[in-house]
Each structure stands twice: as structure tokens, then as C-alpha cells.
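Report on the structure given below.
For this view, one protein chain was removed and the others were kept in their places.
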Amino acid sequence: MEILLIIVSAIFVNNIVLAQFLGVCPFMGVSNKLSTATGMSGAVCFVITLATVVTYLINKFFLVPLGLTFLQTIAFILVIAALVQMVEIVLKKISPSLYQALGIFLPLITTNCAVLGVAINVVTKEFTFGNAAHMLNLGEATVYALATSLGYGLAMILFAGMREQLSRNNVPEAFKGLPIAFITVGIMAMAFLGFSGIV
Amino acid sequence: MSKFGLVTKGFLKENPTFVLVLGMCPTLATTTSAMNGLEMGLATMFVLILSNIVISLIAPVVPDKVHIPVYIVVIATFVTLLQLLMQAYTPEVYETLGLFIPLIVVNCIVLGRAEAFASKNSVGDSALDGIGIGLGFTLTLTIIGIVREVLGSGSIFGWKFIAGDGILAFVMAPGAFLVLGYLMVLFNKLAKR
Partner (left out) sequence: MAAKSNLRNMALSLTLVCLVCSGLLGVVYAMTAEPIRKAEEAKVAASIARVLPESEAQPVQESINVDGVDYTYYRLPGAGYAIISTVGGFGGPLSVMVGISEDGIVVNSVVLSHSETPGLGAKCATDVDFKDQFKGWDPAEKRLVVRKDGGDVDAITASTITSRAYTKAIANAVVVYSKLTENE
């Protein structure tokens, strides 16, 4: 039951992009084509989940016991950079076409605030999933990270569909490109606001 | 570019939000009020100036293949420095800005300027670049914050001019995106002239 609450909350109620404002830059940058949006979502999902697990463990068994929590930011970002590098190498081998399609956006996952944001939130914030406020354990953190990145993918794919449609319509000159995209996201965010209070 | 040009380019020609379209996340999240926007801009500028200076100093001796991780460590160091100083001396601001202070590390503006400018220019010019882009970012965030605060809370820099609440959507998520979109249109129209 608690697992379901974590999933619904992370995908809909506190959607990482539409409610928490994390991961907006690549969200705007990759969503003009549905195929790249889908590929990017998969890569981000993998990185967020793996990064959260690894940083959680490093924090729990290394930083906290040694009193080095002030090195959190540095340690976490280095882990993420290393993971993204790994993903690049693996992707180049198993799916060169996707690797090409993602282009510059793949190494840019390192600077995707969603990845670092989720990693930091998991080890610093208290959550109330159906019971009293508490810090997440590893299992909950993994589910949370996975669900969050699914929410990211959902938002991105929905948005990409809308942007492809927008590009076929008559948009006023001054609004073309990013401005109308932002306004569309704003309306999407409003729609997702309707989910608040479910959990 | 002249020294003066370096400091002022962040306002129009290379405005980080409207032209370079970098650093969107803090722009949307921390502009719920004019004061918050201003504080976030200044915090980012602090990191930007210092990291630009250091990176422009060490760029000649850093091997090309590891330059990204090295720059990231330098930036992360200054962000952590900022975190510690803010926690100690400005705890309320630290709490208000919350997660977005450590997120300055992945603010594309900082790494972007390091790559595009600081690694290729003198220390002096890099510092000025940091100031210029930082000022542009701060001004933009403050303006967005003012719009959202006036429309959403009926106040400006905390000084309320209506009783009760404004149009709350503007201090919540949708408002951020909408205000940014419309301001972008306005900026493009003004910049075209």
C-alpha cells in the first residue's frame, strides 16, 4: 500500500518537472520530437534510479559515519558524472542509433537538476507516505527514484506530443518556439495541480 | 569586447534566461517573490564569479580529457562554501532557497560560462564575465519575482498593497511557467527594436 502511495505521489502529485521544477532545461530541449523524448526519458530514468541508490549508500555508509556530510554535494555530483559516463559507453555499444539521436543531451544528463535534486532530497527530507514522517530507507528510496523518473518521462512524452502538434499550427510570430512551449507547460502544470491532495 | 560591455552583456545581448535559456530550474522555482529571486540571483553570482576566476587560472594546466570533472569539483566546492556560509550567517534565506542552493552546481550557466569563457580568457575578463552574466541573471530573476509577487500575493518586496491574497496561481507552479513564457515574448519584442 505504501509503495502505491509513493508511486502515485511521485508521478502525479509531486511531478518532478511540473511541480518541483527540476529537470526543466533538458525537458524543454529534447521534447520537440517524440522519439528523442522517449529515448531521453529511458536514459534519465536509468540514471536517476541508479544514482539515487549509489548516493544513498555512499551517504549512509561513508559520509555520515565519518562526519563528512559537508562533502555531500561534491561526492554526489561526481558519482552522477561517473554514472552518466558509464551510460554513454554502454549505450554507444548496444544502441548506436539512440546514442546518435540523443547527441549532446546524453552528457548533459549530468547537469540535469532532477538527478542531483532527487539524490539530495532522498537523504535530507522527511517523507510521509501513509504513516508518520520519516527518512526513507533504501527500498523506499529506490521506488521513489523510479517513480519520479517515470513521472519525468510521462510529462516529457505528453509534452513532446503537444509540441509536435503546436509546430503544425499557426502560432503568432512573437510566441513561436520557447514562449508558447512555456505557456503550454504552464497549462499542463495547472492540470497536474488537480492531483494534489490525493495522497 | 570592452570591459563595460562584459559587465552589461548579461542584461540584453547574452541574457542567461531569455537569450541563452540556461538555468531554468532555479528561475522557475525561486521567483515566488521579488526578494527570493534577488537572493537566488546573488547566490548564483557569488559562485559564478569565484568559479570563473579559479577555472580561468587552472585551465592551462588541466588535461583536456578530465576538464569537465575538474571544473565540476571546483564549482561544487564553491557551492558547498556558499552553503556553509549561508547556513551559518543567513539561516532564513538558506531555508527559503532550500534545495536550490546545492543545485547551483548543476546550473548550466555556471558550467556553461566556465567552458565557453573562463577556460579561454584572462582572469580579469573571466571575473567580469561572471559579474556581467550574474547581474543579468539576478536582474531577470528579480523582475520575474516582482511580477509573480505582485500578481500572486499583492505585495512587492514584502510590502503588501492589497488585503488578502492575489491570484494564487502565480505563486504556484503554473504561474512560473506562464510568467516566464509571456516575459520571453515581451523580451523578444523589445530586443528586436
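Some observations on this one:
We call the chains A and B, going by the order they appear; numbering starts again at 1 in every chain.
The rule is simple: a contact is a pair of C-beta atoms (placed from the backbone, for glycine too) under 8 Å apart; a residue touches a chain by one contact, two chains touch by 3 or more.
Since the model is a prediction, treat every value here as computed from it, not as a measurement.
When you scan B:Val19, B:Val70 or B:Ile156 for touch with the missing chain, the hit is B:Val70. From the set B:Val19, B:Val62, B:Leu139 or B:Ile156, the residue in touch with the chain omitted from the display is B:Val62, counting the whole complex. Contact between chain B and the unshown chain involves residues 58-67, 69-70, 73-74, 76-77, 80-81, 84-85, 87-89, 91, 152, 165, 168, 171-172. Mapped onto chain A, the interface with the missing chain covers residues 14, 70-71, 74, 126-128, 130-133, 196-197.
What we mean here is this: only the chains that are shown with their structure count from here on.
Rounded to a whole number, the gap between the C-alpha centres of chain A and chain B is 21 angstrom. Taken in their complex, chain A has these residues touching chain B: 18-25, 28, 70-74, 77-78, 81, 107-108, 110-113, 115-117, 120-121, 174-175, 178-183, 185-187, 189-190, 192-193. The touching residues of chain B, when paired with chain A in their complex, are 21-25, 28-29, 68-69, 72-73, 76-77, 79-80, 83-84, 99, 102-103, 105-108, 111, 169, 172-178, 180-182, 184-185, 188-189.
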